[in-house]
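Comments concern the structure below.
Only one protein chain is missing from this complex, and each of the others stays in its spot.
Letters A and B mark the chains in the order given here, with residues in each chain numbered from 1 onward.
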Amino acid sequence: MHIWVRMLLTPVPTLNSDHPMLNLFRLCALIPLVLASAASGAETRLTLTGSSSVGPLAAEIARRYEVAHADVRIDVQTGGSSRGVTDALSGRADIGMASRALKPEEKDLTAVTIALDGITIIIHRDNPVRNLTRDQVIALFTGKTVSWSAVGGPDRPVVVVNKAEGRSTLELFLHHFGLKAEQIKASVVIGDNAQGIKTVAGNPDAIGYVSMGAAQTDADAGVPVRLVSLDGLAPTVAAVGDRTWPISRPLNLVIKGEPNGHAAGFIALARSAQVNDLILDLALVPPPR
Amino acid sequence: MSRRPADAFLRVASITSVALAGLILVAVVGVIVAGALPGLRTFGPWGFLGSAIWHPSSGQVGALAMVVGTIGVTGLALLIAVPLGGLTGLASGWLLPRGLAGLLRLVVMLASGLPSIVVGLWGLTAVVPILAQWHPPGASLLAAGLVLAMMTVPTVALIVDSALRTIDQQQRQATAALGLSSWGALAAVGLPTLRGGLLTGGVLATTRALGETMAVLLVAGNVVQVPGSIFDPVRTLTAGIALEMAYATGDHRAALFVLGLIALMVVMALLLTLRWLVRDDGTGAGYV
Partner (left out) sequence: MSDQAWRWRDRCLSGAVLIGTCVLLGAFLWLVVDLLITAWPRLTWSFLAEIPRRSGRSGGISSILVSTALILLVCWSVVLPLGLGAAVALSSSQHRWTQWVRTSLDVLSGIPSIVLGMFGMLVFGDLMGLGFSIASGGLTLACMILPLVIRVADAALRTVPKGLIANASALGLSRTTTLLHLILPAAMPGLAAAFALGTARALAETAALVFTAGASDRMPSSLADPGRTLSVHIYELAMNVAGGDASAAASAIVLLILLILIQAGGSALLGRISGTAG
């Protein structure tokens, strides 16, 4: 906090009025002032803001970094990928987090990929379909195929679950299948992966696409979703790791200019193989090193 | 007017408080307007108010469908919440004996403290699948209305309850002496207070419903369209902002700020209409 704020917060009106309510009044004014003046010590602070998909991983890496370096405190905040990019550019954050590649107009920043997140198509576990070809996927999502019977399932109407505009998962999905956003005929639009998984899990006729790691973790825990093979290729974390799975998004740390001091140290740790266990624990994929 | 210093202090403190509250309102509105101006300049007001098609990445920023969605979801929620809340408030504030009334009040207070994420997730995993079986896709205006009702019934109930509890005990005893049942007593002494409580509760429930984001986002379906029935998915203004804010840049982001401004205008319009329809009649019933 600024020095002048701390100086302003010096108490102390007395608490010896006869009126209990007046005392309560003054006490309420007093507490935050007293507590606020007990400000934190003089350690270095590193702030990361941005994508909530990168946040949990960054926070775990930060914790490991702090164990080795006692004089630094790293705070990880969320707010979305665009926030991460803006904050990194403006300097409000030391390092930004983005769950997408940098756009051409963001050329003042460099991106460091610390993990990969595969994108898979999911359907309800009770749906007997196991594999979809590229054309089938396009037909299902653009509304040309309206019944599951056309792709080997029961004769029930398809419920398409699509991601909201601007999201990197949507962009990558569209890019891979050569589609434009307006072409998708969505029955339901969702935001986060967890919402997508829960929506599909609650509807036997639904089809959607989400983070592979999240879907696999939930499926293993008993949530009724199934990951669908694409053109015969099985959706596994290993396939993403050796780059045979075609759709995945990068989880990036973005920095302006050259990082120095603890920022550089943190990034070095995040890039190294020492954090592979943290990455795998969050059902993500270590990037090629 | 007393000349005692305590009274003067009280007067100053009270007026300062109101002034500060007013200042906050002006500041918030100012920030929203300032944030929305670039968007308005890029797309023009008719871009937002004249169309129902929302594809900001290709320049279409029609917000009409979302305005309809917001009003529809809130309206449905109120239709359920005000009667249910009123009945519950009547139970705990007028009819039940003290022990049971306190217990009911506690449960209602707990229900009002449920974070919207909790209610939303319950709606997504428990309510939407049932609706999906009945009428796909399940995530719809109806689902959002039900979930919002769940969140606002406690507000109405608690306010009706506290309104009824302020009615003078002597008056109630008098009605009992006259041989009136609880309902008779209500008709005799409680109706203005009940009406006032329902109105205040209804207003606060409306504002809560209009500002609610997370729960609605999870269960409303979020398809930008004017709904043909309550089983159709809709998107509200607030859910629209929350869905896309995390990834929006440039013009897209500016457009979302304008959505925030429109949301604020919807709130103001609804409240001003309500205020005009129900002018305080000064009987001192105490509410509205």
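The rule we apply is simple: a contact is a pair of C-beta atoms (placed from the backbone, for glycine too) under 8 Å apart; a residue touches a chain by one contact, two chains touch by 3 or more.
All figures in this text were calculated on a predicted structure; none of them were measured in a lab.
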(message) Among the chains present in the display, which ones are touched by the chain that isn't there?
(response) A, B
(message) I'm checking contacts with the chain that's been left out. Which of B:V128, B:M150, B:V234 or B:A254 qualifies?
(response) B:M150
(request) Have a look at B:T42, B:Q60, B:T207 or B:Q225 and name the one touching the chain we're not showing. (result) B:T207
(message) List every residue of subunit A that touches the chain not included in the displayed model.
(response) 1-2, 5, 19-22, 24-25, 28-29, 31-32, 35-36, 38-41, 47, 52-53, 55-56, 59-60, 75-79, 192-195, 211, 213-214, 217-218, 221, 281-283
(message) Considering the whole complex, not just the chains shown, which residues of subunit B touch the missing one?
(response) 2, 4, 6-7, 9-11, 13-18, 20-22, 24-25, 27-28, 31-32, 35, 83-84, 86-88, 90-91, 95, 102, 104, 106-119, 121-122, 125-126, 150, 153-155, 157-159, 161-163, 165-166, 168, 181-184, 193, 196, 200, 203-204, 206-208, 210-214, 237-238, 241-242, 245, 260, 263-264, 267-268, 271-272, 275, 279-280, 284-287
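Quick note on the criterion: only the chains that are shown with their structure count from here on.
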(request) Go ahead and note the Å separation of the Cα centroids belonging to subunit A and subunit B. (result) 30
(request) Within their complex, state which residues of subunit B touch subunit A. (result) 6, 55-58, 121, 124-125, 128-129, 132, 136-139, 217-218, 221-224, 233, 235, 242-249, 252-253
(request) Could you pull out which subunit A residues touch subunit B in their complex? (result) 19, 51-52, 79-83, 85-86, 100, 103, 157, 159, 164-168, 181-182, 186-191, 195, 198-199, 201-203, 205-206
